[in-house]
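What you see is part of a larger complex, with each chain still in position.
To keep things simple, chains are lettered A and B as they appear, and every chain counts its residues starting from 1.
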Amino acid sequence: MKKINTAQLKQLVEAAIFVAEKPITKQQLKESVLSEFTVADRTLSKVINELMLDYQPRGIQLIEVASGFRFQSLDALSPWLSKLWQESAPKYSRAMLETLALIAYRQPITRGEIEQVRGVAVSSNIIKTLTERDWIKVVGHKEVPGRPALYATTKGFLDYFSMSSLADLPNADAFENMAERIESDSTLKVLNEAPSQ
Amino acid sequence: MLDTTDMPSNGSNGAELKNEELTNGEKQSQVPVQQPLPLAFINGEALIEKPEDLFIPPDALEVILEIFEGPLDLLLYLIRKQKFDITVLPIADVTKQYMEYVDAMMALKLELAAEYLLMAAILAEIKSRLLLPKRSDESDDEEDPRAELIRRLKEYELVKQAAEDLDEQPRLERDVFNVAVSTSSNVVPIRVEPNVSLAEVVLAFSQAMKRAQAFEHHTIAREALSTRERMSLILSLLNSTDYSPLEALFTVEEGRAGVVVSFLAILELMKEQLIFCIQAGPYAKIHVKLGSHEEN
């Protein structure tokens, strides 16, 4: 194993994150571009932190998302940068966003459970679109009659929304509290079953 | 009667435009998308009482009614519009207004989802339970029949908020863009060659030989491996233009066995006309070179 000095390491890591087609993890860096060098985890983390700081004042930023590190343009520049593309970014319906939010905050969740909270049927189209976008996936089946699919969000979802984990979801704790309150309140649960039948 | 002044907007231009028509030019100062509930507090009250004279173009009403994401969304809107506290839920009022919207939907022959009718039934059921006189033998801690609906409304409100928050989260292709940097031209993909075990090579040889023996009459003579290797080595040492001294092909250090192997290899190569030997005269040095067609 060869040694590499910090300046060279920084250049190599920087270039690798830039040219990689997808976000790249420290592990992937070590297994590819750094495979022939001895690099301590601490050194690698330090170099990445330095890069993050280096780019802070620039037009692009180094951030960590669920599937690794990537450079992306500055949020504030989007009104002008979007002019580089003919088509504007797709807008998503409230039905789609509410379904996605429920899957994100309450995963794993069945379609029936989503419908119960939203009070309306979830169209197959929404599930299909979310699946095709690689934002949600089936992670199992609930052991109740009909064995309905349980949905969860993917790394692709976190990447797309610039998050590195579900903890980055806005107001994650509000949801947590609500869920706990509902579960602890058994009387409500009993009532719950009466009208919806 | 319908009051359509402070409809929640789904952000579509159509709905917003229609909204403005309906309010007779009244200014809507709030941006509905970012804030979940404030609309009703601004200009709702004046119009709640006397909406009769309000002209609603049927297609506009249709657009407005279609923006509700279901019965819970509609209920939530009615509650917030009237500044009711969700936790006290005045069932009678809300039910009345809810039914007006549902009637309007039916009149417009909107595809009325069964969920709206189910909610109407739930509201009616709660209303009837509240009207029933309390029996004295009933325990005091009996659940308020509204509790379940309140819980669902609160939960739905949270989801609605979460969806809005999610929509504001920086998103690829809309708020942030992926950076694409090309590699310099001398970056070439590295190909990882498959692993082969020695056993595989040996087995492949056995199989090939077995097959060959099955359809060939003569047996294939197998020279000792060492000879064949030495043949390769000698061939690689020689060239077809210059002659090399024969003794250069022997390595004394290998001992007698090594010399014999080299000698056998040279004989075999001569037999196959792969090399040529010349000797200028008796006892003169022998020279070798690779065979070539021209001299043949």
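Simple rule for what comes next: a residue touches a chain if its C-beta (ideal position, glycine included) is under 8 Å from a C-beta of that chain, and two chains touch if they have at least 3 such contacts.
Quick caveat, the model's predicted, so the values are computed rather than measured.
One representative per chain kind is placed here, while the whole complex contains A x2, B x1.
Basically, only the chains that are shown with their structure count from here on.
Centre-to-centre separation of subunit A and subunit B, using mean CA positions: 11 Å. On subunit B, the positions that touch subunit A within their shared complex are 10-11, 69-73, 113, 115, 119, 122, 125, 143, 145, 147-148, 151-152, 154-156, 158-179, 181-183, 187. Against subunit B, in their complex, subunit A makes its touches with residues 15, 18-19, 60, 70-75, 78, 81-82, 89-95, 97-98, 100-102, 104-105, 117-121, 159-163, 169-171, 174-175, 178, 182, 185, 187-188, 191-192, 194-195.
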